[in-house]
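Starting off with a structure, shown below.
Of the protein chains in this complex, one is absent; all others appear in place.
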Amino acid sequence: MLEGNNNLEQCLKCNLCTLVCPMMEVNPDYPGPKKAGPDGERYRLKDPAFFDYALKYCLNCKRCEVACPSDVHIGDMIQTARILYGSQAKRKGLRGLRDWTLASTDLVGSLASPFAPIVNGTLKLKPVKSVMDSVLAVDKHRTFPKYSAKKFVNWFRRQDQSSFSKFVSYFHGCYVNYNYPALGQAFVKVMNSAGYGVHLLEKEKCCGVALMSNGFADKARRQGEVNLASIRKAVAAGEVVLTTSSTCTFTMRDEYPDVLGLTNGDVRDSLMLSTKWLYEKISAGELKLKFRKNFSKKVIYHTACHMQKMGWQVYSIALLNLIPGVELTVLDQNCCGIAGTFGFKKENYPFSQQIGSKLFEDIRRSATPDAVVSTDCETCKWQIEMSTGMKVLNPIEIIAEALDR
Amino acid sequence: MTSKEYDVIIVGGGITGAATARDCALRGLSTLLIERGDICDGASGRNHGLLHSGARYAVTDREGAEECIRENRILRRIASNCVEPTEGLFISLPEDGLDYQANFIAKCREAGIDAQAIDPAEALRLEPAINPRIIGAVKVPDASVDPFRLVDAHILDAQRHGADIKKFTAVACLVKENGRVVGVKTAAGEVIRSREVVLAAGIWTAGLAREAGVNIGMMPSKGALVIFGHRIANMVINRCRKPANADILVPGDVVSVLGTTSDKVPIESCDDMRATPAEVDLLLREGEQLVPSLAQTRIIRAYAGVRPLVVADPAGDGRNVSRGIVLLDHEERDGVPGLITITGGKLTTSRLMAEMATDLVCKKVGSSAVCRTAELPLPGSEGRKPSFEDPFVERAAIGRHGTEVSRMDFGKGGEILCECEHVTRAEIAYAVEHFGVRNISDLRRHTRIGMGTCQGSFCIRSVAGALAEILAPDPESAARLADEFVSQYRQERWKGITPVLWGDTLREAEYMQKVNGNEI
Partner (left out) sequence: MRFDAVIIGGGYAGCTAAGILSDAGMKVCVVSEGLSLSVSGSKTPYAAQSALQKRGVTILRGDRAVGAKVEDGRVLGITTRNLGPGTMLEAPFYILATGKFFSRGLLSDKEHIWEPVFGADVEYGADRTSWFDEDFSAPQPFMGFGVKTDSSARVYVGGKALENLFATGDIVAKGCKEANVTKLIEDYAGRE
């Protein structure tokens, strides 16, 4: 057991976590957070042979932790158990390769980007999809996130930031870099118009969330160390490190210490989602954003699971509410079901969609033709776009669009 | 009212009585074990669950130490499912010095106990929870033993070899004819005759013997213990110093047990033993020296048992007390034939005690059968342990019952009712069938139901319902019985919760009160 994580005895067995677990509702094979977490942990401490492979079904959505009145790190406990006892060695062959492929977001991303048109085309082709479905067990219904032809970092290098006197650092994440540079571009636009220049970290690696959930903890830890070293440098230079992905942020702030055992206490408060930073600066009167008068948008906000765990949806919601012309609907918090790479696996696809159905239904009910969905998580974006056909934007993109230039 | 005459009646359903019944049955004697309550209801169910290597006694009691290590090796073999070969550590803190350790190792080796001094750093690597201030550590072959399962296994084997077991039958007195003990009379007035009567009733032995005109000087010594919610260490942790209060922490199944105290108490108090808040405070103060994290670890409950110590010279002042095995041939000692007492000793040496008592019984009844208890495995420990890979078998049940799980129908009763201890409906049905479970406390002793962190606050209603369904003739009386079980259970657990009522235990208590509908 990793240090500082061993709080299973605070569990009073009240089962509130069981009530809110989205996987419990759809999958009878999943023992549920209480049994998989603190109950199972007592037995695993006696003998690791008590490890139950059904723990792979945990989405790591942390809804159990949000519901827990005893502050038990249920999700961390399950993640840690998967890492310690459910080692990858047991999952050899093609599924092992698939998990590795899905987990290595940055490596696969950097291999794919130069060939983006080909890769995207290939990934879309029906025969290719069914090969992936049957051979690699990646579900054929899945739309792979498109790989962008131009990486975000290449675009950024040509942006002149030298005219600014104040700077923030940006952890862009794999998704912005390989799949969706537009979000990174929106971030730069917002920061620049707020009077801040943007620096990238000296070295940025994938935050490691996919590696962790696929059991490659050592690699995740090495990448985490690289990231923390770069973040420390930026913080030492007096810069705050901002992000646009709730999951990367959550991983680096909370999973690094709780699951990987990495110390980040010295920089944790300086690493945050850009919406939190913007809101706090604006309310302290230290920063102003000027919005267009004629802007109008109907926005449906979805709170991503890790966003709720951090409790930071209040910032994104408050910021969106600041934009004149935004008509905001906040949805009930329901898991979209994708849970990162989870929903990409063939065996999980039906669960994934069943879990998300409540959210999709909610979205359909609130949707009008001109509405967009907004969320701070990129995997929620894929899932909602695939499942509802709605366009999904990060709050930062909506802010960027609404800015008065 | 008379019934058939047995070769031997054994009074007391603790480990000593159960082991003696097994030995007698294996030697072909017609055997009856009679117990006033449930099996394992006394001191046998209220101890550390420690299979001594003998190291603890090596310095002060060479003979006791040698007995322990011999029996330790035997029980690992015959009761493999009840024994977890955890091994043990004796740690020295700066205030203990290392002189004691040197002598300790030498004395262990003289007694045939494999005691290996290890580097403190190595000890901390093996058990990161122990006090980092240690200056020395010795590894010994201590182990953890589940006392409930050990007693149960003996009872099952005795039964399977023809012994009769009468539970919930109090012995009112011994029946004497012409100066000879010829049987027992139950509280209900039934006289059961036998050629020999063996008293194995722990601290309650003295009272029965006195009625028959035999004086055994017994001194009840109370030992209080505290249970923590999970495994803090995987080895038995002892303090390497002269035996004292709260210096042993034992991993038992999925909990840890810290103990014990040792206080002389009046014999009248033995029927309602409970740990006090003051004893708990003392145990924690000392225990935190052993393992500092005990201060932050959730305590489930506290309990106490009574050691049946025998005063060698009843007229003496009680200082000459033996913790060793005491076998009394009352024909020789007191001129009362037909009566034997076996007491003293330890859980670890129970098989040997039974062998000694049975040898004497055999001598008296003229049997030449030899003891086989050291060779024959106990039920649950026969052959290979069932595989964990079988998805239709509850793994925790394998830990508790070993090969006996083959008698449980998980296909029909796989549903887990006690979530802390993973007890299924199938295990409950098995316990009712094989141990004559009558109420929910019996069920707890034979399955661990409600013994986990929640102490039944969450699960007890469904457990009580499931048990009542089996026991009651119709749904209406089942509902009544289930309610009775719930209040019985809550009250019984409450006794062990109140001495530790603070922190998370107090939180659980509020929950328990609310779930039970007790509002202010």
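Order as written gives the chain letters A and B; numbering starts at 1 within each chain.
Heads up, the rule we're going with is that a contact is a pair of C-beta atoms (placed from the backbone, for glycine too) under 8 Å apart; a residue touches a chain by one contact, two chains touch by 3 or more.
What you see is a predicted model, and the numbers here were worked out from it, not measured in a lab.
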Kindly state which of the options A:S148, A:Q308 or A:N348 is in contact with the chain not pictured. A:Q308
Residue of B:N103, B:Q116 or B:S487 touching the missing chain in the full complex: B:S487
Sites on chain B contacted by the missing partner chain, in the whole complex: 277, 281, 284, 487, 490-491, 493-495, 498, 501-503, 506-511, 513-516, 518-520
If the missing chain were put back, which residues of chain A would it touch? 12, 14-16, 19-20, 65-71, 269, 276, 280, 283, 308-312, 314, 318, 330, 332-333
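We take it that only the chains that are shown with their structure count from here on.
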With centres defined as the mean C-alpha position, give me the chain A-chain B separation in Å. 52
Where on chain A does chain B make contact in their complex? 8-15, 34-35, 38-39, 41-43, 45-47, 49-50, 70
Give every residue of chain B touching chain A within the complex, in rising order. 228-231, 234, 251, 253-254, 297-298, 388, 395-396, 399, 416, 419-420, 422, 452-454, 457-459, 504, 507-508, 511
